[in-house]
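What follows is a single structure, written as structure tokens, with notes after it.
Every protein chain except one is present and positioned as in the full complex.
Chains here go by letter, A, B and C, matching the order in which they are written, and residues are numbered from 1 within each.
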């Protein structure tokens, strides 16, 4: 039995590295590097196969860059799914790192082949497709992990634990923002990611709201546990002219009646990767920012602010400790979050393969249903914007 | 001639301290202390008369606390206006520090007596009253200063200068927020300011949106120079139950088409006096926060952030230098801003008394028309909220 | 009886403003402005007399700038001492804001006239003179306040209270530094303060170590309560060439055996007024910096850092609350510290005049003996440096 769940250890050990294939991720891309970073640093995976580009030449070159065996370098993901499924040492999972419009077909092909899925966000162009993937996930029992790396930072887990144990009291309002500046000026034609992100056929009904908005939306739900039932969105182009929005101002209504605001932009000079979450309850507030991911600011009403850092003996919850990779003060950052993501997925996938039930609450991996909620968020925002900024239902139960 | 305008000096000198009277500001209040602080630290004023409370006993006690001459301690502001106007050494100006609903009558009484006005914000309960004060100001030629102290910080002046000289390029979006936490829990009945701020008869159609919202609104206009033409507001109670809002989420449309968001709350634990302005143009962004008022963050696109601090030789504009009270590194804070406010008003009032025209652009004192715009902002926000969050005209020309 | 000590109030009230005279502080100076700022903002003083410069013309001009009555503008401080002592409404205290070498004679003249002293630091050129002033203070019963404004910040008081109540456990090591950069480049001949600070006849045996070193030294003693028994100093010129040191590296031994380091420089580009104190005990550490004076960082071992801010209900000690001038979040800075300094001195001086014993521990005003310790520190540092950096006794008991 490859997976051993130990009471003593903070997480189960695998008896071998799992085998990972990639669709997308070849030369010129960025997202594939993150996935590969996570896989390597986790030490739970070896990358053995790939259809790394829709461009055959790039696919082959990139496969050689990655030192894949020649027979496992593919130019067609369907062939890859088929052949890998047929091997005794075929891939345990596929990482899908392609532009948005291709996710659905690729995911279907690998799920049909019985291969677990690790998929970038947004997982599809439409919520119908996304819900279909969720249905397929349930029916098949496969793992379908959506890659929201930010929730694999220890302090995000700590924030979630603190909200759940009531340190804030009932949540009464939320501010979330994700601000960047790389689309302020005219696009660099050499950066493919900038091109397809402005093409509605490839990116879907929203650009910035889909690209970084789904992260912000998932983060706030992950931490607060509160569904956003309605939203109101206005899309804008605040940077150089482009076909789709680079900025969105969104108002939120949570299930418990609390209001919130979300600001998404890629055209605010001086913001690099400014994902920031502020949650206010009756008893306390919490603040977390991606660029200083190791710090969680806890503000109990009328008491000194506490700077919570991973590794403290007091107050850091097991679900945060579980994500630690370094002693405190020795910095962790995005690579470490991706490594945690790939480690947790390895545990989940090994457990599925072994028919092993994991302890309740061991893992908190965003799945296809979470991915579908992200797509629904994009649709609701686009609907609201197109209707002139009216309140629009947003949530998917299930 | 009491006022001497020197080319060499950064500002004119007065040949005597001006005489200041107070309406409101007695024991138990907070706002009066700020006014008195500014007057004292500016060294341009002596406080000589007052109707310091509507409660006669408090008025007398407070007058003695302040060491006023007995005959200049009043229990009725109308009597004060009349008697002071009749004295040869009567007050040069009156500071109005009372609850909102009384401002209009008090201002009228002193303007009728030919006395210059220094009035807290919002200046009236309705925009009709406010516009009437603006009309009276113009007709009388009197000075009517509205006390927005934040724009007397050197780095706010620097921000304004940088926007005006085009360092940001055209402004494309704005985020402004003013977050506090003192109304999160149940109110302290001993704090009178909390009581009247929840009473629409005294505070007007908005509570938090009026109290701190007018500051945020004025600040963003002062710095950007851009009128807000429309807004959309939702009011909420996020703290302990109360009769009026303690939180508002507001969307803004600027005259040039740029969008903005404003967040106002007094129920977000861990925020003390969190007034924060972020402006983004085509070429750069600017950030300023009241709690670190000495720092202006300037983010030219794709270049290192600059931490602009008062007193640097390069890049700090004369209108910021003009507000300096200490060498750099020797901290300035709210008292210094109030001192600048009272110094600038002293110059304006002395100049008016002397019939002296000041150099163009020497002063940038919020006046009755600015005050009226603040009241219009409150009304637009209340109208929008009551209509369910619809876009509502906001701006007053003039 | 002018002074009323109330149980209810946090500090006694004066029934009149005290009368203050200045020696030094005229045009071109900086230190006098701080004293005047503190006196004005405290609202406990009126400035009525002055020998504001050793240059007669400047003395007269400056006196008129300050709106002193002509007969109370002096060109000779001895005449001022004599005449003010003879008036019924003579000054209650004199503020001495002149270069160091003149302090002793001026202080003697006013003490001989029975006038309380408020003296800048270092109080004399030699410890013999300083101890003589301390002896005279004791013999006369006069108040002799030395102006170390930093210890009038609420968070410095809070730090002191926390050390005293044992929050840190025994202090085991200390780091203190005061770094500026204004002497990095060649001196501006127009800045008189730069000139006399490089002249050993006027500044004493150390320049930087005297000017800012005495502040750092006093601060660490004020907060820790620990005498420095020995020190080892090396003086350097790290900025433009000059006759005296602009930088000192000093090692410290405390009475309890704990080591410490002190770094003093006025030639470290990017440091404006970087006074920073870090104290480490067995149980916790504390950090305070002048440029962010409102924040005290408390680090209990293995627990989250606490950001202690004035005005919190929990944990802020009465001796810190006593220094508050603004609600929390409404910034306080150097002007406020000087105002606290002048208020505390007013209370002490009024009490002395009335023969009133103040409650134990009400005031913690640096006095002539503290001033003498500062001079001894300078001498020990200069002795150590001149001897090649040997351990040198430093402390003055008494």
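Keep in mind that, in the parts below, contacts are C-beta pairs under 8 Å (C-beta built on N, C-alpha and C of every residue); 3 or more make two chains touch, one makes a residue touch a chain.
Treat the numbers as computed from the prediction; the structure is a model and nothing was measured.
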| item | value |
| --- | --- |
| Residue of C:72, C:103, C:121 or C:232 touching the missing chain in the full complex | C:232 |
| Absent-chain contact - pick from C:28, C:114 or C:185 | C:185 |
| Selected from C:27, C:138, C:164 or C:283 as touching the chain missing from the view | C:283 |
| Residue of C:214, C:247 or C:326 touching the missing chain in the full complex | C:247 |
| Residue, one of A:260, A:274, A:304 or A:374, that touches the chain absent here | A:274 |
| Residues of chain B (touch criterion as defined above) contacting the omitted chain | 298, 302-309, 312-315 |
| Positions on chain C contacted by the hidden chain, ascending | 172-173, 175, 177, 181, 184-185, 232, 234, 236, 238-239, 247, 249, 251, 258-259, 261, 263, 265, 267-271, 278, 280-285, 287, 297, 299-302, 305, 389, 391 |
| Footprint left on chain A by the chain that the document does not show | 13, 16-17, 30, 36-37, 40-41, 43, 65, 67, 180, 182, 271-274, 290-293, 309, 311, 325-336, 339 |
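As a working rule, only the chains that are shown with their structure count from here on.
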| item | value |
| --- | --- |
| Chain nearest the global centroid, as defined over all protein CA atoms shown | B |
| Most widely separated chain from chain B, with each centre as the mean of CA atoms | A |
| Between chain B and chain C, centroid-to-centroid distance (C-alpha), Å | 34 |
| Computed distance of Cα centres, chain B from chain A, in Å | 45 |
| Between chain C and chain A, distance of the C-alpha-averaged centres to the nearest whole Å | 56 |
| Junction residues of chain A, two or more chains touched | 302, 305 |
